[in-house]
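Apart from one protein chain that is not included, each protein chain of the complex appears where it belongs.
Let's look at chain A:
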Amino acid sequence: MALPKRIIKETERLVAEPVPGIQAIPHDDNLRYFDVSIHGPAQSPYEGGVFKLELFLPEDYPMTPPKIRFLTKIYHPNIDRLGRICLDVLKANWSPALQIRTILLSIQALLGAPNPDDPLANDVAQRWKEDEPGAIATAREWTQTHATP
(Lines give C-alpha, C1' and ligand atoms only; values in the text may rest on other atoms or scores of the structure.)
Protein backbone atom coordinates (compact mmCIF):
# COMPACT_ATOMS: atom_id res chain seq x y z
CA MET A 1 0.00 0.00 0.00
CA ALA A 2 1.31 3.42 -0.94
CA LEU A 3 2.37 5.78 1.78
CA PRO A 4 0.04 8.81 1.87
CA LYS A 5 1.55 11.98 0.44
CA ARG A 6 1.14 13.73 3.74
CA ILE A 7 3.42 11.26 5.53
CA ILE A 8 6.04 11.62 2.80
CA LYS A 9 5.89 15.41 3.06
CA GLU A 10 6.08 15.40 6.84
CA THR A 11 9.07 13.08 6.76
CA GLU A 12 10.88 15.14 4.14
CA ARG A 13 10.38 18.29 6.18
CA LEU A 14 11.48 16.62 9.43
CA VAL A 15 14.74 15.69 7.74
CA ALA A 16 15.25 18.94 5.78
CA GLU A 17 14.29 21.35 8.58
CA PRO A 18 14.78 19.47 11.83
CA VAL A 19 13.36 20.98 15.01
CA PRO A 20 16.20 22.00 17.38
CA GLY A 21 16.72 19.31 19.98
CA ILE A 22 14.47 16.81 18.23
CA GLN A 23 15.33 14.05 15.80
CA ALA A 24 12.90 11.73 14.03
CA ILE A 25 14.19 9.14 11.60
CA PRO A 26 11.91 6.70 9.79
CA HIS A 27 12.87 3.05 9.56
CA ASP A 28 14.04 1.94 6.12
CA ASP A 29 11.70 -1.04 6.09
CA ASN A 30 8.67 0.70 7.63
CA LEU A 31 8.21 4.36 6.87
CA ARG A 32 5.42 4.62 9.44
CA TYR A 33 7.79 3.78 12.25
CA PHE A 34 10.20 6.43 13.57
CA ASP A 35 13.12 6.41 15.96
CA VAL A 36 12.83 9.64 17.87
CA SER A 37 15.18 11.38 20.24
CA ILE A 38 14.37 14.46 22.27
CA HIS A 39 16.90 16.54 24.17
CA GLY A 40 15.80 17.50 27.66
CA PRO A 41 14.96 21.22 27.75
CA ALA A 42 17.40 23.62 29.42
CA GLN A 43 16.58 24.54 33.03
CA SER A 44 14.54 21.37 33.44
CA PRO A 45 15.54 18.28 35.45
CA TYR A 46 15.97 16.56 32.08
CA GLU A 47 18.63 18.99 30.82
CA GLY A 48 21.63 17.19 29.37
CA GLY A 49 19.64 14.02 28.71
CA VAL A 50 18.77 12.54 25.35
CA PHE A 51 15.54 10.58 25.49
CA LYS A 52 14.70 7.92 22.97
CA LEU A 53 11.11 7.36 21.89
CA GLU A 54 9.34 5.27 19.31
CA LEU A 55 6.62 6.69 17.13
CA PHE A 56 4.20 4.77 14.95
CA LEU A 57 1.74 6.25 12.47
CA PRO A 58 -1.39 4.07 12.45
CA GLU A 59 -3.14 3.11 9.24
CA ASP A 60 -5.75 5.85 9.67
CA TYR A 61 -3.26 8.62 10.52
CA PRO A 62 -3.88 11.59 10.47
CA MET A 63 -7.47 10.83 11.40
CA THR A 64 -6.09 9.20 14.53
CA PRO A 65 -3.01 10.41 16.44
CA PRO A 66 0.47 8.88 16.20
CA LYS A 67 1.25 6.24 18.81
CA ILE A 68 4.28 7.30 20.74
CA ARG A 69 6.10 6.37 23.91
CA PHE A 70 9.39 6.80 25.68
CA LEU A 71 11.91 4.00 25.44
CA THR A 72 14.37 5.70 27.79
CA LYS A 73 13.38 5.51 31.43
CA ILE A 74 12.23 8.89 32.70
CA TYR A 75 10.97 10.17 36.06
CA HIS A 76 8.05 12.40 35.16
CA PRO A 77 4.49 12.68 36.54
CA ASN A 78 2.90 12.46 33.10
CA ILE A 79 4.92 9.52 31.80
CA ASP A 80 4.39 6.06 33.24
CA ARG A 81 6.74 3.13 33.80
CA LEU A 82 6.02 1.80 30.32
CA GLY A 83 6.87 5.13 28.73
CA ARG A 84 3.29 6.02 27.89
CA ILE A 85 2.61 9.72 27.79
CA CYS A 86 -0.37 11.57 29.25
CA LEU A 87 -0.85 14.40 26.81
CA ASP A 88 -4.24 15.68 25.66
CA VAL A 89 -3.22 16.17 22.03
CA LEU A 90 -2.29 12.49 21.81
CA LYS A 91 -5.81 11.52 22.87
CA ALA A 92 -9.06 13.48 22.99
CA ASN A 93 -7.54 16.70 21.68
CA TRP A 94 -5.89 15.19 18.64
CA SER A 95 -6.57 17.08 15.42
CA PRO A 96 -5.56 16.06 11.89
CA ALA A 97 -4.08 19.54 11.50
CA LEU A 98 -1.40 18.54 14.03
CA GLN A 99 1.76 16.88 12.78
CA ILE A 100 4.59 14.69 14.01
CA ARG A 101 6.58 17.91 14.40
CA THR A 102 3.99 19.63 16.60
CA ILE A 103 3.45 16.52 18.70
CA LEU A 104 7.17 16.15 19.40
CA LEU A 105 7.35 19.83 20.34
CA SER A 106 4.45 19.28 22.76
CA ILE A 107 6.31 16.38 24.35
CA GLN A 108 9.46 18.47 24.67
CA ALA A 109 7.37 21.19 26.31
CA LEU A 110 5.89 18.61 28.69
CA LEU A 111 9.42 17.79 29.85
CA GLY A 112 9.92 21.47 30.60
CA ALA A 113 6.60 21.76 32.43
CA PRO A 114 5.57 18.61 34.30
CA ASN A 115 1.93 18.67 35.33
CA PRO A 116 1.36 16.59 38.49
CA ASP A 117 -2.34 17.53 38.52
CA ASP A 118 -2.96 15.45 35.41
CA PRO A 119 -0.86 12.43 36.25
CA LEU A 120 -0.28 9.18 34.48
CA ALA A 121 2.37 7.98 36.92
CA ASN A 122 0.47 8.43 40.17
CA ASP A 123 3.31 7.70 42.56
CA VAL A 124 5.57 10.17 40.78
CA ALA A 125 2.84 12.81 40.67
CA GLN A 126 2.14 12.42 44.36
CA ARG A 127 5.80 12.85 45.23
CA TRP A 128 5.97 15.83 42.88
CA LYS A 129 3.19 17.51 44.85
CA GLU A 130 4.45 16.54 48.32
CA ASP A 131 8.19 16.99 47.83
CA GLU A 132 8.92 18.84 44.62
CA PRO A 133 12.66 19.40 45.27
CA GLY A 134 13.07 15.70 46.05
CA ALA A 135 11.14 14.67 42.94
CA ILE A 136 13.20 17.00 40.78
CA ALA A 137 16.40 15.57 42.28
CA THR A 138 15.23 12.05 41.40
CA ALA A 139 14.35 13.19 37.87
CA ARG A 140 17.89 14.59 37.54
CA GLU A 141 19.41 11.34 38.82
CA TRP A 142 17.37 9.29 36.37
CA THR A 143 18.43 11.62 33.56
CA GLN A 144 22.07 11.04 34.55
CA THR A 145 21.66 7.29 34.84
CA HIS A 146 19.41 6.47 31.91
CA ALA A 147 19.48 9.36 29.42
CA THR A 148 23.07 10.50 29.30
CA PRO A 149 24.82 9.16 26.24
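A few remarks follow.
Criterion: contacts are C-beta pairs under 8 Å (C-beta built on N, C-alpha and C of every residue); 3 or more make two chains touch, one makes a residue touch a chain; residues count from 1.
Here is the rule we use: contacts and distances are computed from a predicted model.
As stated in its UniProt record, the chain not included in the shown complex is "RING-type domain-containing protein", which appears among "CMP/dCMP-type deaminase domain-containing protein", "RING-type domain-containing protein", "Dynactin subunit 6" or "Rab-GTPase-TBC domain-containing protein".
Only one of the listed residues, A:18, A:58 or A:134, touches the absent chain: A:58. The omitted chain makes contact with chain A at the following residues, 4-6, 9-10, 30, 33, 54, 56, 58-59, 62-63, 67, 69, 71-73, 81-83, 93, 95-97, 99, 146.
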